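One chain of protein is taken out of this complex; the other chains stay put.
Right, subunit A next:
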Amino acid sequence: MRLERIVVVGNGIAGLTASDSLRAAGFDGELTIVGDEHHSPYSRPALSKAALLDAEEMTSHQLPDSTHDARELLGRRALQLDPDLKTVVLDDGSILPFDGLVIASGSRARRLAGADPAARKHELTLRTLEDALELRRRIADRPSVVVVGGGTLGMEIASGCLAAGCEVTLASHHQPMVQQLGPHLSEVFLAAGLSHGLKFAPSRAIGLREAGGHPLVELADGSTLAADLVVSAIGDIPNTDWLADSGLLTGGRLEVDSRGRVRPNIVAAGDVAAFPTSRGITRIPLWTSAIEQSKAAALALLNGDDAPELSFSPYFWTEQFGLSLKASGFLPLEGAPELLEGGPDGGPALMRWSHADGSGTAVALNYRTPIPKLRRLANPAPALVESPA
């Protein structure tokens, strides 16, 4: 069936890439993008890196204007989807009919504080442009900061706050970055953080309350951490609420097939979607993952089974505490690496880990190398099989 009307819900990089890809593949029908943020898409990865350090005005997150020529309904939220009637209901009561739908509603930040408004006002999270502007404004006065969460985002925020001159304590029951990168590199990152003046509280944060006008982070070991400001980075929650009664969720998750489809005329991509990988059906809430998923999903919406399956090779990067890491292949990494170039402990170094399933992961630490080369190091093309003469 030829599609005439496609609706895209979500105006992040997934919604943008899907829209671009639909146009690039020749879709010239009516294209409508609904997004509850008031901005056109911007780079979220920049928000926790260069954008925290941009001197005067924040510009690192800006992306060039789009070319897909879609009708954009910004500042509007989709509230409900009826896959059989093929309609999306918006928060202003309007109803958008579609023949094809792209679900790209992303995810939002998990919070530590409960319902108590006194505690909530002390807790910042970092997901949106407004969050980043607020964080920049607050750290300009150099408050003492507790960052909750030892993942990539928590560590990048801690690094940015330290660079801004704040005193920073990071609370995490896992060693920082261990879940993302494994024990070997986790040591390297923690050491870099400590040498930059980071304080580490190795305990799980279980709550946040206000005492004397200041926030107090409650730790599982019974102690508390006082600070002027608390920034939590404790994971993201996929934005699937508006799909609750759509019948499309499986155990609360939005699962797609190997081409990004939930139904023949409904695809999903980006942080909201769980997709089949060699490690099972899972979300991979990262920038390149959102881009690759969106390209595949757009083609599947137009061409069905004739579209190529998503072949995803994970790419991850982070910048913090003077370290710049790029990794191609699955993470985290167990055991010690094979050192291909450079020295151990903090680099510059080019490293490789081999996995039980035969695949590999290549990591460049403070080491400039073309990414295609990193990908080849991770998974060398299988040797050509000689054809019998």
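The criterion applied here is as follows: a residue touches a chain if its C-beta (ideal position, glycine included) is under 8 Å from a C-beta of that chain, and two chains touch if they have at least 3 such contacts; residues count from 1.
The rule we apply is simple: contacts and distances are computed from a predicted model.
Chosen from "FAD-binding protein", "Fe-S cluster assembly ATPase SufC", "Ribose transport system permease protein" or "Ferredoxin", the protein name that UniProt gives for the omitted chain reads "Ferredoxin". Residue in contact with the omitted chain (choice from A:64, A:93, A:212 or A:358): A:64. Touch with the chain omitted from the figure is made, among A:139, A:248, A:291 or A:377, by A:291. Touching the chain that is not shown, out of A:50, A:191 or A:226: A:50 (per the contact rule at the top). By the touch definition given at the top, subunit A reaches the unshown chain through residues 13, 16-17, 20, 24, 41, 43, 45-46, 49-50, 59-67, 287-288, 291, 315, 317, 319, 324, 326, 368-373.
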